[in-house]
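With one protein chain removed, the remaining protein chains of the complex are shown where they sit.
Letters A, B and C mark the chains as written, and numbering starts fresh at 1 in each.
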Amino acid sequence: MGQYLPIVALMVLAILFAVISLLASKLLAPNRPNSAKEAPYECGIVPSREPPERFPVSFYVVAMLFIMFDIEIIFAYPYAVDRQFLGTYGFLEMVSFSAVFFVAFVYMIARGALDWGPIQRAGKLETQESLGFTTTSSVRVVGSEGRAA
Amino acid sequence: MSDSADTVENAVETQHGCPVQDSLGQRVLHASRDQYVSVIKALADEGYEMCVDLTGVDYLEMPHRTVGFDIQPERFELVVNLLSLSQRKRIRVRVQVPADDATMPTLFDIHPGTEAHERETFDMFGIVFSGHPDMTRILMPEDWDGHPLRKDYSQGSIPVQFKGANS
Amino acid sequence: MTIISAGTAEGGQELLSRSELTAKELLREVGSVLRLSESEAALLAEVETEAPEDQTMIINMGPQHPSTHGVLRLMLELQGETVLRCKPIIGYLHTGMEKTGEALTYMQGGTNVTRMDYLSPLNNELVFSMAVEKLLGIDGDIPERAVWMRMLLSELNRMSSHLLFLATNGMDLGAVSMMLYGWREREDVLRFFQKVTGLRMNHNFIRPGGLAADLPAGWRDDVLAILEGLPSRLEEYDILMTGQPIWRERLQGVGVITAQEAIALGATGPILRSTGVAWDLRRDMPYLHYDKMEFDVIVGQYGDAYDRYSIRFNEIRESMRIVYQILENMPSGDFRIQNKKVTPPPRARIDESMEALIHHFKIFTEGFKVPVGEVYVAIESPRGEIGCYIVSDGSSNPYRMHVRAPSFVNIQTMPHMMRGGLVADAVAVISSVDPVLGEVDR
Partner (left out) sequence: MGVVQNIVDDGLGGMDHNFVTARIEDLVKWARSRSSWGASFGLACCAIEMMGTGASHYDLSRFGMEVFRASPRQADIMIVAGRVSQKMAPVLRQVYDQMMEPKWVISMGVCASSGGMFNNYAIVQGVDQIVPVDVYAPGCPPTPETLIHAIETLHQLIEDGEIMHRRAANNGGAGVELSSELAAQTSVTIGTK
């Protein structure tokens, strides 16, 4: 029984901390609710139109990808704790487990789940015929670091 | 003496049909309201590619001013600044706008950059630009009444407490 | 008990839904520059097939936003993360400066004008003073030392403004440490300004007729101290930012504008130079003694945010070159014109001559009279061409004082640059345009 004491102590401390912080803010902070506080923050503008419910589907796909890999990591923890005991069999098991996820990831990328970025228009502009120079100062062209030629 | 005055008179240089004035070394054109857009178009083709500035002036408190070239001075005046990048020259076009119907054609199709200047001139002086894509106020709140830069609009300053100061 | 209306809606000034717009306005908000008529039809077709009304979201990048460089309000129509339409709404800092300018005398006008572009106050005062001097007809005989001092101060002001651009550009794109470095350099320049003019900002030091005071003793080694310390630090920033692939990836290809579109929209300064047009008023229509200066005009090739960043970065080096040349041939002599109708007499003479006392009194109470006329003078401020149009009716107050603000026009290029980019690119575009809302709203 004794070996579980630290876990129990940690549990109690966690609960205690959560309760105290909730109670403290309710007791100490002066609360004056008003309509503006409940309204969504729109950079200072009183929201006149209600926020749209429909969101493009690409957000949903990214959320799904995140959850998928999150679960995978959680399963890796118990393996990591006991690596010696599980030996090569365990290692091969884990590799196949993550390979299954990787296949799904490659499929997602192939279907273009992640490429909804901006339309990159980075062509070089046709050079403007330079106007005649009247004074001693010349023209220096900059901004070509790291660009395709 | 009189004929030399005439020679000076008809020797007045005109560009695109409107008299040219030399104001402190700067070239100023006096266009009338109906030749306004055609003059700006002609100047744009002639090399004045960029319209740098468009603003209004309210001459309510200078009623007996003379514009010269027998142009009838009106209350409002529109000043358009053009700049030629290739020839490194500037020119200013001044147009008289009568107070009763203060409407002017828009320059948006020739110089899209003037769209915001015209909205500001409408906001500050009340000169309406016909054909403008979005003729609304730009600086004052939407429900503001009056056009602040008109001379008959009070500066709206709160009188200063101590006596003797002219607020 | 004052009642204020809770409504912040601006009605017609806001971004309306597509159905309520005229075709021309829709094209303008979508960012097409109407002058290129042949591409108009193609663009019109592309606009129609875009997302139907209910899939897009109109959000506020409102007046109180960390990355809008002040109180600029952008209404964006987004489809997911991509910006379809954008409309800048300004006026949240409208201070009625042009109306106040008509109530102040020419002597006091500097205090009003210097608060317009609060990143380069000395350039505002310079353009206002040059306009008044041209009206007075004394712009030819300003003493040499005053002209050279004006150039020194406006170049140092350009350096401090571009240093702040580096700081905020870095912070907007995530390199928060650049904010601390950029400010470290800027503090050195501001301390020099405080020593010369007495204030860190809003100096009112360049006045019609010359300057308010002479340079303090030991100013030369202060300037040298600034100039010596800067190159090594600029190398640091080069490594921190230009050399970094993430930085280049965030800026290259973002906010592209071509030369025709920049000229059609009237954009000047780094935005125009980033498209390859080598147009710098200091070189093409020189004022003060810039025609004697040896400096390069920095030009870009791609017209995108990365070009504008490297243009401003290298313009600091050019300004340093100019300041070195100014240090070499700064003459001695008067720091303002001794024309008793325009500038107050030197302090010593007031004690001994009654006439000087009268002139001093008249200038400071009633201000000096300017002959009837109208004039437009333009100089190169860090953000582009800043122009001052003054109409005078012979009294000691300007009849109409209008300032052509570069940021006011540069903001109109934003809808065009943001089209098709992500919201994060919109932040990069705002910081590459580097608007100062004080001069936009005047």
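We adopt the following convention: a contact is a pair of C-beta atoms (placed from the backbone, for glycine too) under 8 Å apart; a residue touches a chain by one contact, two chains touch by 3 or more.
The shown structure was predicted, so the numbers you read here are calculated from the model rather than taken from an experiment.
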item	value
Visible chains that the absent chain touches, using the contact criterion stated earlier	A, B, C
Touching the absent chain when the full complex is considered, from A:M11, A:V46, A:M68 or A:L92	A:V46
Which residue of C:L152, C:I337, C:A405 or C:L437 touches the chain not shown here	C:L437
Full-complex contact with the absent chain, from C:Q55, C:Q79 or C:N202	C:N202
Absent-chain interface as seen on subunit A, which is shown	28-32, 34, 36-37, 39, 41, 44-46
Those residues of subunit B which, in the complete complex, touch the missing chain	140-141, 143-145, 148, 153-158, 160, 167
Interface residues of subunit C (partner: the chain not displayed)	1-10, 62-66, 70-71, 91-97, 99-100, 111-112, 115, 118-119, 164, 167, 179-181, 183-184, 186-187, 190, 200-202, 437-438, 441
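Here, only the chains that are shown with their structure count from here on.
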item	value
Farthest chain (mean CA position) relative to subunit A	B
Whole-Å gap separating subunit B and subunit C, where each centre is the average of the chain's CA atoms	24
Subunit A and subunit C, separation of their C-alpha mean positions in angstrom	37
Separation of mean Cα positions, subunit B and subunit A [Å, integer]	54
Per-residue overlap in subunit C, given as positions that touch at least 2 other chains	9, 277, 279, 284
Junction residues of subunit B - those touching two or more other chains	85, 88
In the complex, subunit A residues that touch subunit C	42-46, 48-49, 51-52, 54-56, 58-59, 116-125, 127-128, 130-131, 133-147
In the complex with subunit C, residue positions of subunit B that touch it	23-26, 49-53, 55, 57-58, 61-62, 65, 79, 81, 83, 85, 88, 90, 92, 108-117, 120, 124, 133-134, 136-143, 148-149, 153, 155-156
Of subunit C, residues touching subunit A in the complex	6-9, 54-55, 57-65, 73, 79-82, 242-243, 245, 248, 252-254, 256, 258-259, 274-280, 282-284, 286, 290-291, 293-304, 306-307, 309-311, 313-314, 420-422, 425
